[in-house]
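This is the structure, below, for whatever I ask next.
The block that comes next holds subunit A.
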Amino acid sequence: MLEHYLFLSAALFTLGVVGVMIRRNLIVVLMCLEMMLNAVNLSFIAFARYLGSVEGQIIVLFTMVVAACEVAVGLAIAVAVFRSRGTINVNDVNLLKW
Partner candidate 1 sequence: MDLAIPVILVIVKVLLVIFVVLTFVAYTTLLERRVLGWFQVRLGPNRVGPWGLLQPLADGAKLLLKEEVTVTAANRWIYLVAPLIVVTCALTPFAVIPFAKDLYLDRIFDQAASKFVLNTGVISDLNVGILFVFAVSSLGTYGVLLGGWSSNNKYSLLGGVRAGAQMISYELALSLSVIGVLLLAGTLSLTQIVEAQDSVWKWYVFRQPLGFILFLIAGSAEIGRTPFDLVECENELVAGYQTEYSAMKFGLFYLGEYAHLLFLSALMTTLYFGGWQGPFFPPIVWFLIKTFFFAFVFIWIRATYPRLRYDRVMAFGWKVLLPVGLFNVMVTAFVYTLWLQYRG
Partner candidate 2 sequence: MEQIFFYILGAITLVSAFLVVSLRRPIQNVLFMILMMVGLAGLFILLHAEFVAMVQLVVYAGAIMVLFLFVIMLLNLDQLKMPPPEGSHVRWWAGAVIAFAVMGLIWLAFKMYLAPEVPPVEQAGASNTVVVGKALFTTYLLPFEIASVLLLAAIVGSVLLARSRS
């Protein structure tokens, strides 16, 4: 059963990676990042259950805190970018690209 959970988590993570790579909308990219974090959370919880330790759940709580911070700052950046450039297409925000 553990294998099933881990495989589901891997599939979710992969979907998140693919999303970050192929989507150009900054907000959707942020969402795919969240998806990757969630996938990792799932495998942590699964390990916590199958190893009988509570650490996995604790670390998930901390991941959620970090994810909340990341989203708050990320969305603030998205809003700032939209204000100054009128777009949130990641391809159009390339001033720093060498």
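The candidates were selected such that all candidates are chains of the complex that A comes from, given by their letters.
As a convention for this text, a contact is a pair of C-beta atoms (placed from the backbone, for glycine too) under 8 Å apart; a residue touches a chain by one contact, two chains touch by 3 or more; residues count from 1.
These numbers were taken from a predicted model, which means no experiment stands behind them.
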| item | value |
| --- | --- |
| Neighbour of subunit A by the touch rule, complex-wide, chosen among 1 or 2 | 2 |
| List of subunit A residues in touch with candidate 2 within their complex | 1-8, 10-19, 21-25, 27-28, 30-32, 34-35, 38, 41-42, 45-46, 48-52, 54-55, 57-58, 60-62, 64-73, 75-80, 82-83, 87-89, 91 |
